[in-house]
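Only one protein chain is missing from this complex, and each of the others stays in its spot.
Moving on, here comes subunit A:
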Amino acid sequence: MAYAYLFKYIIIGDTGVGKSCLLLQFTDKRFQPVHDLTIGVEFGARMITIDGKQIKLQIWDTAGQESFRSITRSYYRGAAGALLVYDITRRDTFNHLTTWLEDARQHSNSNMVIMLIGNKSDLESRREVKKEEGEAFAREHGLIFMETSAKTASNVEEAFINTAKEIYEKIQEGVFDINNEANGIKIGPQHPTTNSTLPGSQGGQQAGGGCC
């Protein structure tokens, strides 16, 4: 499908905070209470509209476990946005945010927009991290912040779309060099013919389309 821009996102955070569930809720509008452990990287994609323009979000969902950290780190590069997720019912996942943020700052491009997400807001009775703490952390580190629930879908759309809006604004301000693919932004195919460099694009049902 035609799009004006493609933004690449990465979702990071401790294991079990609900990264894969947030992605599934956003792309498929459903919740899967028992989700298998992500042991590498998984992908999702969805089209959104900002300022009347079609924007394709390409979302990389990563493994949160410490043992996969070096692999996850290698995926920061070329992301325009990151969702840094913690679980409001597990204090340790909030405490680890600094480490995640250091990783992200070190391995991504400096303009990457980071959205801090306190997930599982539906579990109010088990809350261990106050909303104010999340807000304070975000303010201190220059992040956007939201609390979400992948289960009830509360704020899930907003989290993904607000991140895109921020990226879109940065493009308008000229902060992002949109011609450098390492920034995680691609301009959509303007004319149908631009696909012709892709081997075999004559096949009609060509899978994937003209990426990279």
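To be clear about the criterion, a residue touches a chain if its C-beta (ideal position, glycine included) is under 8 Å from a C-beta of that chain, and two chains touch if they have at least 3 such contacts; residues count from 1.
Basically, contacts and distances are computed from a predicted model.
A.B. asks: For the chain omitted from this view, which of "SKP1-like protein", "tRNA-splicing endonuclease subunit Sen34", "Protein phosphatase 1H" or "AP-5 complex subunit sigma-1" is its UniProt protein name?
C.D. replies: "Protein phosphatase 1H"
A.B. asks: Any idea which of A:Val41, A:Leu123, A:Ile144 or A:Ile178 touches the chain not displayed?
C.D. replies: A:Val41
A.B. asks: With the missing chain put back, which residues of subunit A would touch it? List them for me.
C.D. replies: 8, 36-37, 39-45, 58, 60, 70-71, 73-79, 181-182, 197-200, 202-209, 211-212
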